[in-house]
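This report concerns only the one structure given below.
Here the complex is missing a single protein chain, while all its other protein chains stay put.
Chains here go by letter, A and B, matching the order in which they are written, and residues are numbered from 1 within each.
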Amino acid sequence: MSSPPADGPLVRVRDVHKFYLRGSERIDVLNGLTLDVAEGEFLGLMGPSGSGKTTLLNLIAGLDTPSQGQIWVGDQLISAMSEAQLARWRTRHIGFIFQFYHLLPVLSAYENVELPLLLLGLSAAQRRQQVLNALELVGLSDRLRHRPGQLSGGQQQRVGIARAIVTDPTLIVADEPTGDLDARSAEEILDLLCEIRATLGKTILLVTHDPRAAVRADRLLHLDKGLLVEHAPASSPP
Amino acid sequence: MVSILRELYYGGAGTVVFLLILSVEAILLLLAAGRVPLQYSLRNLLVRWKTTLLTALAFTLVVAVMAVMLAFVEGMKRLTEGTGEPGNVIVLAEGNTDETFSNLPVGDLTDIEQQPGVLRDAQGRPLASRECYMVINQPFPDAPPGRPKRRFLQVRGIDDIERAAAVHNLHLAEGQWFSPAGVEERVLPGGTRRTVVQGVLGRGIAEELGRARGPQRRAQAVNPDRLEVGDLFELADRTWVVAGIMDSEATTFNSEIWAKRSVVGPLVGKEGYTTLVVRTAGPAAAIRFKNFLERDYDKAKVKAYVETEYYENLTQTTTQFLIAIAVVTFFIAIGGVFGVMNTMFAAVSQRRRDIGVLRLLGYGRRQILVAFLLESLVIALVGGLLGCALSTLADGWSATSVISGHAGGGKFVVFRLVVDAQILGVGLLLALAMGLIGGLVPAWSAMRLKPLEVLR
Partner (left out) sequence: MKFLVLVAKNLRRNPLRTVLTALGTMMLVMVVTLVWSVLWFLDQATTQRSENFKAIVTERWSIPSRMPYSYAATLREGAARAPGDVRPLDWMTWQFYVGTVEPSPQKISLDNMVFVVAIDPDKALTMLEGMDLLTPEQHREMEQIVAKAKVNKQGIVMGRTQMARLNKRVGERINLYGLSNFKGLDFEFEILGQFPPGRYDGLSAMHVDYFNSQMDAYPSRHGGRKHPLADRSLNIVWLKVPDDQAFNHIAAQIESSPLYTSPPVKVETLSSGVGTFMEAFRDLLWGLRWVLTPACLVTLSLVIATAISISVRERQLEFAVLKVLGFRPGQIVLLVVGEALLLGVSVGVATAAGLFVLVNWYLEGIRFPIGFFDVFFVPPMGVAVGAAVGALTSLAGSLVPAWTARNVKVADVFAKVA
């Protein structure tokens, strides 16, 4: 499953195809996509609905496996892993941020952030330290015991971000993280993502329809009918 | 289900304890294996507290009903187990399994009593009791509406009451044994003087007869709920007086009236004897004596039982009731299982996204299964504990029934329901089994959910 680490991109996607079968009909979502993501890069993915951007995100995050092709993250060939191996790999290497936060409503902010750490065999003291650090980073140290129902949308997404970074993952993937937020909250979240990328040196993959989010990316990729079209970031000179 | 319940019931407390320990260990294993925080499962139960409560209450009722039914049977079982001395041999006429139909010639009795193996009392007399067991159909004109105007009363005619008491190891709780004549002179209400029959009653039948009196007589009685020493009652067209109350609650004699055989037999046309009970040196001696009578004794053809064995044979009804309880419990438990299945399927459906997130975070399928299974078991445990608590209210209730062996006949008995630790253990096991079966399929379906689909 691994090859000697190369000094190269963190994420390597090689000629990846993904299709689904609906009855006897085959639906091609990704058609021979090849892509590199450098370590520490903030990559944005945009495209119309059905373009395959979320599918690509899911493949890179180890939530799904390609029909054909290879995906490397670090020195791990994740496209060849079994479901159980992917689950274990995800816990350590991926931090996922959802559009609708997907916090467990009966758990407090602290307990939601702690969830992935429970799979890592850490002591209670270690877990506590990491959770507190993550919540402090997102500015919610005073909301430890609050349940999602007691938090605003922006605060819930911060908890989601804290949960995503608490395991110190290799890669952070965010699927429309500002899609359910008002403009001000969205800006705050995007600021936070940039700060995380700057202070922790995290590699971030962001799927978005939001131009404000797109402009924060180092590089913007456009998907259309399962293929990539690259754009320069909005901030670069024409 | 019948054999499981029979094994749990007759297998003794040991089986139940073993299974409970096994269940606790299994739950602890689940808790250890499950990585999903327990508070996630518990808080979800609290958030949906109404549904949780409704489901748990269904468990409560199923467990309580089964426990009360088992308590009824346990009361009967303890009564039959408590009756009979291991060193006694009960002798009936050949071919009889029930005293009611037995008819022993007096010559046979005398000879059997003299056989070696029969212990003697301080006066050198054989420790043997000659008895005539009768069931009398007595009218009760004052019976309350809806109750029959006749009842069967069990009367044991005894020749020598003190020897009988010694053989049966029975003592008086109140009053005294009947006199050698078995009768006494009494001035009845109204001033007439009459010879009344002396009877010694088991406490159970004293309560039954006490409550069967008309409202006027009960209002005037010393104790409206029980016949007391000195109280009068009617039986077989004679007036009787309660000479004593036996300390017989754990035995079938609790439902009997003892009187002088020569007085009571002719009242109902029974002149002879039905039963001879002899005391031997101990259980082993009793078996030897019984075998001697059945195989080697040629002066008369009799049927002999070790007394404890005779009463154990009367558990046929107990077994039949146990079968009926098992069948009923099975069906109502299945009903409860479908109830908890509904609740858990709804829980899974409502928390599909939670499941998707947990799977995405790296929690395995088995851990999802364990989380939902634990929820179901917690509902079951809460409901089961409540059911056990509710059923303890029935402990000590007085009840009546019939115990009988295989070949007809039977004894009317008064006994108390017994809710003991074994029954509570069985109740708890039933609840856990229902929780496991009802929760497994929904937990399985939770386990099978695909994260990507539920999060789409």
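One rule holds in what follows: contacts are C-beta pairs under 8 Å (C-beta built on N, C-alpha and C of every residue); 3 or more make two chains touch, one makes a residue touch a chain.
Every value quoted in this text rests on a predicted model; they were computed, and no experiment measured them.
Touched by the hidden chain within the whole complex are the displayed chains B.
The chain not shown here is touched by just one of B:T100, B:Q115, B:N291 or B:T392, and that residue is B:T100. Only one of B:V24, B:V106, B:V402 or B:A421 touches the absent chain when the whole complex is considered: B:V402. Of the options B:Q39, B:Q176, B:Q220 or B:Q320, the residue whose C-beta touches the omitted chain is B:Q320. Considering the whole complex, the residue from B:R43, B:K77, B:R226 or B:K270 that touches the absent chain is B:K270. Along subunit B, the points of touch with the absent chain fall at residues 50-51, 54-55, 57-58, 61-62, 64-65, 68-69, 72, 93-96, 100-103, 134-137, 147-152, 236, 267-270, 317, 320-321, 324, 328, 331-332, 334-339, 341-343, 345-346, 350, 399-402, 406-408, 412.
Keep in mind that, in the parts below, only the chains that are shown with their structure count from here on.
For subunit A in complex with subunit B, the residues that touch the partner chain are 58, 63-64, 84, 87-88, 90-91, 96, 98, 102-107, 111, 114-116, 118-119, 163.
Considering their complex, residues 35-37, 39-40, 43-44, 47, 353-354, 356-364, 451-452, 455 of subunit B touch subunit A.
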